[in-house]
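Report on one structure; see the data block that follows.
Every protein chain of the complex appears in place save one, which is left out.
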Amino acid sequence: MSTLHTVNKSPFEKNSLETCVRLAAKGSTVLMYEDGVYGAMKGTAVADTVKTALKTMQVCVMGPDLKARGIDAAKLLDGIKVVDYSDFVKLSVENDKVQAWL
Amino acid sequence: MSDIKKFMYINRRAPYGTVYAWESLEVVLIGAAFDQLVSLAFIDDGIYQIMKGQDTSQLGIKNFSPTYGALGDYGITNIYVEKESLEERGLTLDDLIPLKYEDENDNYAEKDSIKVVTASELAKILEEQEVLLDF
Partner (left out) sequence: MPIEVNGKTMETDEEGYLADLNQWEPAVADVMAKLDDCQLTDSHWEVINFLREYYEEYQIAPAVRVLTKAIGKKLGPDKGNSKYLYELFPYGPGKQACKYAGLPKPTGCV
């Protein structure tokens, strides 16, 4: 069973990202979008959490949400994949289920 | 006049994900039209509101980050950014929009509105305010 985990809240305002990474199984995909994209940046207080996820999971971030917030690719942690809306649809279809951490 | 009060708007939320940032900015602009002494503080995720290079064209919502540039025209010259909040997010002053104002008492010289302050410095500044509004 493969699962797509989505996080759309800022990691500094809610612990959704932290809980997601703690409970998502190896081999899962984590997608950060909306205010969740702030978790994808280098040098933040939550960078270690995301680095942990990157060891065993695929971590994606929504490109249009990055662009809206002024975050360019150079500011992202290494290994994070930038995706768009059609990729989001593909990921939802490819995985058996979607777990949305709100 | 005793009718003039020191207002401080505290911005603590990221833009776009929720409406707080835009609502706060609208209230600030309305309030500033009434000749009050208005300061702003950006702390926690509020710092993300004034990040450079925002482009919402793919989201189909309005990019209101250019509007912060008008704050100087509205007489808002003190914009405080908490150092701890910047550091927690891996950001520096260079990542923020360089907000300026023209000093009428200094031959309209252009000056920086943003002051990066520590939490303890900000605590003192908050203590001096008469009205605090948190968004």
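For this structure, a couple of remarks:
Here the chain labels run A and B in written order, and each chain numbers its own residues starting at 1.
Basically, a residue touches a chain if its C-beta (ideal position, glycine included) is under 8 Å from a C-beta of that chain, and two chains touch if they have at least 3 such contacts.
As the structure is a prediction and not an experimental result, all values here were calculated from the model.
Of the chains on view, those touched by the hidden chain across the whole complex are B. Touching the missing chain, out of B:Ala33, B:Ile61 or B:Val131, is residue B:Ala33. Only one of B:Gln36, B:Asn63 or B:Gln129 touches the chain withheld from this view, namely B:Asn63.
Counting the whole complex, the residues of subunit B in touch with the unshown chain are 26, 29-30, 32-33, 62-64, 66-67, 69-70, 73-74, 108.
Simple rule for what comes next: only the chains that are shown with their structure count from here on.
Note on chain placement: the centre of subunit A and the centre of subunit B lie 29 Å apart, centres being C-alpha means. Those residues of subunit B that touch subunit A in the complex are listed here as 13-18, 44-45, 48, 51-59, 61, 63, 65, 88-90. Taken in their complex, subunit A has these residues touching subunit B: 8-10, 12-13, 34-35, 38, 41-45, 47, 63-65, 67-72, 75.
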